[in-house]
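A short write-up of the structure that comes next.
Of the protein chains in this complex, one is absent; all others appear in place.
After this line comes chain A, so read on.
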Amino acid sequence: MSLMWSKLVLRRLSGASLVGVRGFHQTPRVASIFPASHKWNLMVSSPRPCGIQSTCNNSSLFKLDTSAGKGQFIRFYSHEAPLTLEFIRDRVLLVLKLYDKVDPEKLTVDSHFLNDLGLDSLDHVEVIMAMEDEFGFEIPDRDAERLMKPADIVRYIGDKKDVYD
């Protein structure tokens, strides 16, 4: 899983001229890789997180029904990759590492934004906005002001996305 993820990040980092410029560099949305086949349902119900692997054995995009003399395109509707707490934690830390005001040396899961990392409250707002961009849902103000460490953010997103680990 991490190989695919790191490939995405590397491609993004090498292509962009915005890294290092003040502000957030948008991390790529995780590419949807899973086809909506019955194998996907099996993966979701398995107890162990499977990571990003290709499970598509049936790779034909076009299904030919010779008896009826017609063909039809098979469309693979996309799902997002399955969320685990570890995956969420990695993404949260990655977003923070890409933020130029954060010193990656001091960054841990439990480092407090204001006290340990030396950010101010405006930076904190920017961090939460970046998390909204990364995970694709809005975080209301009253929740955002409580999230003071990466660990809080990971737990919050896990709660909102119903991730049990």
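We adopt the following convention: a contact is a pair of C-beta atoms (placed from the backbone, for glycine too) under 8 Å apart; a residue touches a chain by one contact, two chains touch by 3 or more; residues count from 1.
As a convention for this text, contacts and distances are computed from a predicted model.
Comparing "Centromere protein N", "Complex 1 LYR protein domain-containing protein", "DELLA protein" or "AP complex subunit beta" against the UniProt entry of the hidden chain yields the protein name "Complex 1 LYR protein domain-containing protein". Only one residue in the set A:85, A:107 or A:125 touches the chain that does not appear here, and it is A:125. The residue from A:110, A:141 or A:162 that touches the chain not shown here is A:141. Mapped onto chain A, the footprint of the missing chain covers residues 18, 21-23, 26, 121-122, 125-126, 129, 141, 144-145.
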